[in-house]
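Attaching a single structure in structure tokens format; questions to follow.
Every protein chain of the complex appears in place save one, which is left out.
== subunit A ==
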Amino acid sequence: MALNKQCSAQEAIAGLRDGMTIGIGGWGPRRKPMALLREILRSPLKDLTVVSYGGPDVGMLCAAGKVRRLIFAFVTLDAIPLEPYYRKARESGAIEVMELDEGMFEWGLRAAGMRMSFLPTRVGLASDVLTRNPQLKTIASPYEDGEVYVAMPALQLDAALLHVNEADRLGNTLLRGADLFFDHLYARAAQQVIVSTEVLHERLELSAEQARHNAFERYLVQQVVHAPGGAHPTYLGPDYGWDLEHLKRYNASASEDGGWQRYCEEFVQPGEATYQQKIGGAERLAKLKQPVF
């Protein structure tokens, strides 16, 4: 048994392959594994199928030309409703899409986690989600009601990337924010889970109350990356809020000539340590207030 799953972000991302289906935890600009994302941006990985309740993770991967296909229900930065690089990629036809209802998306992850080929749901019927995704089939109830449902296929992930508040080297994790979102389901749907963590412990020693923040079992986790500030510029409750100033700058870069190139040169290419310095380090993170909704 590998009792120490710690590795560097570089090592973890080096294990991924072109063409993989990658699930990204979090929701919009909330608890996104951005340090792992930046590592992907620095890597030669390409032709990815990205599965995400999308925020800047999707935007940046689109901007960098890493996305062949996007499986999604929305892409947004919340305070900035429209994600600029997703829009560019979508409007230019640069990416294939499988556009789903938020709940169908959850159902797909659940089906994968339960090793089912599909789960039935009423959601999606009579909408263009079905007409735009002819691979989605319906199924009739075998009981006397005979109702017709969507057979939402499993969304099987080659890998899932998640950012957590705390973890240990064994792969035990704590999510202490107000909402799990669907990170636990990504973990179950994936062949391989890479977790980045704000705080890394040798071994977690918890009270029963603290242990309730453990959302999925360590046997699901293959790699643990220590990445303080690793969700920046997204919101990591209760540790830090989103960095609206940074998100505004990122957003503005999309309307400048060579804007993405410059953003990358400044924030992505120099590496994570420089990134954290540039954004102002732990001091800046501590000043980022929790967003008010």
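Everything below uses one rule, namely that a contact is a pair of C-beta atoms (placed from the backbone, for glycine too) under 8 Å apart; a residue touches a chain by one contact, two chains touch by 3 or more; residues count from 1.
Keep in mind that, in the parts below, contacts and distances are computed from a predicted model.
Student: Missing chain, UniProt name, options "Septum site-determining protein MinD", "NAD(P) transhydrogenase subunit beta", "Copper(I)-binding protein" or "Glutaconate CoA-transferase subunit B": which is it?
Tutor: Missing chain, per its UniProt entry: "Glutaconate CoA-transferase subunit B".
Student: Given that one chain is not shown, which residue among A:6, A:49, A:76 or A:251 touches it?
Tutor: Reading the full complex, the residue touching the unseen chain is A:76.
Student: Among A:35, A:63 or A:123, single out the residue that touches the unshown chain.
Tutor: A:123
Student: Sort through A:61, A:104 or A:247 and give me the one touching the missing partner chain.
Tutor: A:104
Student: Please identify, in ascending order, the residues of subunit A that touch the omitted chain?
Tutor: So the residues of subunit A touching the missing chain come out as 27, 54, 72-76, 81-82, 86-87, 90-93, 99-104, 106, 121-129, 131-132, 138, 140, 146-148, 178-182, 292-293.
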